[in-house]
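A single protein chain has been omitted; all remaining protein chains appear in their positions.
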Amino acid sequence: MKIDSSLPLEYSTEENRLKIFGFWIFLGAEIMLFATLFTVYFVLANRTGNGPTGSEIFELTPVLFETFLLLTSSFTIGLGIHAMRLGNKKAMMTFFITTLVLGLGFLGIEIFEFITYVHEGATITTSAFLSALMTLLGTHGAHVTFGLFWGIAILIQVAKRGLNAQTTNKAFIFSLYWHFLDVVWIFIFSFVYLKGLIS
Amino acid sequence: MSMEEIFHPMQEPMILMAAISIVVGAIVVVAGLTYFKKWGYFYKNWLSTVDHKKIGIMYIAVALLMLFRGGVDALLMRAQTAVPNNGLLDAQHYNEIFTTHGLVMILFMAMPFVIGLMNIVIPLQIGARDVAFPRLNAISFWLFAAGCGLLNLSFIVGGSPDAGWTAYFPLASTEFSPTVGNNYYSLALQLSGLGTLMTGVNFITTIIKMRAPGMKLMKMPMFTWSILITNVIIVFAFPVLTVALALMMLDRQFGTQFFTMANGGMDMLWANLFWVWGHPEVYIVILPAFGIFSEIIATFARKNLYGYKSMVMSMVVISLLSFLVWAHHFYTMGHGVMVNGVFSITTMAIAVPTGVKMFNWLLTMRHGKISFTTPMLYALGFIPIFTIGGVTGVMLAMASADYQYHNTMFLVAHFHYVLIPGTVFGVLAGYHFWWPKMFGFRLNEKLGKLGFWLIAISFNVTFFPLFILGLDGYARRMYTYSESTGYGPLNMLSFIGALGLAAGFLVIVYNIFYSWKNMPRNEKADVWDGRSLEWATHSPVPEYNFAVVPTVTQLDEFWFAKKEGRDITAGKFEKIHMPNNSAAPFWMSGFFFLAAFFAVFSAWIPAIISLLGVFGFMIARSFEKDHGRYISVEEIMETEKRLRGDK
């Protein structure tokens, strides 16, 4: 395996560069996936049937907490990659663990939010608006959940095998995924919650 | 659901017969593999392969099988409507057959045929040793195969989908389609769609990152260009299908309200999402054919492709426009003038880049020394027939006129006039063209040409009458009609044409056996006096593709090197890094298949257990240390000597 030492470790082999490139392309597909879910949400947003409207069920405080947690986790994973490039395995792992804990916190609030909705009689089967809302949020939440397991798998590998061309590559790709989920959340925050609260 | 309900379709004698023949066929295959002691060979060399050439061959094998299945569906439809008030099929059976005919032909015949050819050819054309992610490629194939198997299982176990291949709501909702048929639809398409999406990511990466040294983007062969653009469309269109199918499943199996008629649901939103994916999908199966024809026309006219840059530009424009036209599939929904106007204009605009390509092909042939081989015949047949399809397409693009044509046989005739000369002629041309590269012997030309003429003539006999029937008001998807309508004679003519198409298909398949027995082996590398890099390596291709990766300085480097007497494959051998085979993709897709199968019947616990199996494979892959293997210089020298010595 040819290793190019002028590049960061995660870019150092041809295979690594292919994987990073391929993952970016995959993120393009993910953008379309969420764009479609947003399409469905926007088309159905005012079609509430006999169920509640957005402004009736959205609560700002938990959403702000979610946003803050996810933004911070995006920051810490960025720091994790920076530490990884410095070769500082311990700092990298600390930042990654922080990221996952913040992600877990986000997920906890989101689950709590869903339970509240259901208690208020707003379930996924109540109206087209709620179906679209919960599918959009659920898809994002499922991505975060998947990310938690993925992150743990990478942490185990880094702990066992250290920072090498393979583990750094995986960690870097994971960081792209995590930042992307943050971007999606920003759009949910802005165009689902804030927009829902003002209209 | 009781066992009786699950096996209900088998009470139908025709389905029972089909089921029995599938079982008998499976037993023959299993017995054959056991008798010839080929299990080990089959498992090691095919089920666990990550070689793009073998994966491509498997795609094409499935595609031919599905061409047979979809073809039988079509024959049954034409037979049923051949005479008025026919009782061969009842309404339900007819509904199932036109639904699966559409699904099978588009998603399990056209798609795998195209993907199979791109698998075989693309790495060779760009001078690469494999695709970017060989293991992912195997997963793509096996996921596709799982989806294909699931859809084909539906007509024996539980019942086929019967709401049309477009599965419009509310017809496809549980209220009007209470059987599990449409659950099969959402899950089978979901599986194969995921496979296709991964193919898209894989081939974009391969083409962008793995071209031979010196092959700039504007020096790529036209087929490679068409595949790059096709895969761009795949990556951005298939997620829409993923979402649409997931919503369909949620609506049918979890009681959500996306496409319902109450509680705010919107049935036309399904049609909207379906066509946001569906229209780009048409270009996904057409653009590769354009690429194939470009290669074949340039090769057999012995001239450089005319207007290379405009060819590329027109495909880029088509790829963008393909995302801008979807609403023309439901002009009659009742939009305002503005919406129909916008989509009319974008739709007609697509004719412009397509026309540019037509003229480029014609000008490529001008003053060329054309040799009329089987692939070239398909390319030549494509041009006039596709033009009829294109022109009738422009007729349909006019929203106000479409109110007259909508959902009549005129539309059916139109899209068959586009998809058959476009996609089917394209893939058959490519199949005849690259067959020697895959297997090292040619397909018999006489039989190939006979197949072409049977198909080209019968095609027109089958589908031209449908234009007239459609203008007479014959609606699509009617299982029968009364004699007083006067539709009888033309429908009979169409049935006769369909028999001819079936005969053409049989000739093509017979040609495989005939050529396998009779054609000379060890065909030389450059069978057709070709132009692009795939002809520079041996036929059949060694697993590492090129012993020495060629360097490229211009378009059609191989052609010019031939003229100048240069050997672009000369050079010093070095050890070659290759990926390891793995059966994991096969088994992982097996778990995917199980999960989807249980989900069809809403058996969620076994479905979740099967999904955990899938995740198990993902975790195992993450922890696996797999650095591939090396082929030594001695081994390369031996292989090269063997392959060259026979020439």
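For clarity, chains are labelled A and B in written order, and residue numbers in each chain start from 1.
What we mean here is this: a residue touches a chain if its C-beta (ideal position, glycine included) is under 8 Å from a C-beta of that chain, and two chains touch if they have at least 3 such contacts.
We take it that contacts and distances are computed from a predicted model.
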item: Chain left out of the displayed complex - its UniProt protein name, from "Phenylacetate-CoA oxygenase subunit PaaC", "Pyridoxal 5'-phosphate synthase subunit PdxT", "Quinol oxidase subunit 4" or "Acyl carrier protein"; value: "Quinol oxidase subunit 4"
item: Absent-chain contact - pick from B:V232, B:L380, B:A456 or B:L643; value: B:V232
item: Which residue of B:L150, B:A327 or B:L443 touches the chain not shown here; value: B:A327
item: Residue of B:V240, B:L466 or B:I576 in touch with the missing chain, whole complex considered; value: B:V240
item: Listed residues A:F38, A:F96, A:F129 or A:W150, member touching the removed chain; value: A:F38
item: Touching residues on chain A - with respect to the absent chain; value: 11, 17, 20-21, 24-25, 27-29, 31-32, 34-36, 38-39, 42-43, 60, 64, 67-68, 71-72, 74-75, 78-79, 82-83, 86, 88, 91, 175-176, 179-180, 182-183, 186-187, 189-191, 194-195, 197-199
item: Residues belonging to chain B that touch the chain removed from view; value: 204, 208-209, 232, 236, 240, 266, 268-269, 272-273, 276, 320, 323-324, 326-327, 333-336, 338-339, 342-343
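The rule is short, and it goes like this: only the chains that are shown with their structure count from here on.
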item: Chain centre separation (chain A, chain B; CA means) in Å; value: 34
item: Complex contact set, residues of chain B against chain A; value: 132-133, 197, 200-202, 204-205, 208-210, 235-240, 242-244, 246-247, 250, 254-258, 260, 262-266, 269, 272-273, 276, 577, 615, 619, 622-623, 625, 627
item: Residues on chain A engaged by chain B in the complex (per definition of touch); value: 1, 17-19, 21-22, 25-26, 28-30, 32-33, 36-37, 39-40, 43-44, 47-51, 124-132, 135, 149-150, 153-154, 156-157, 166, 170
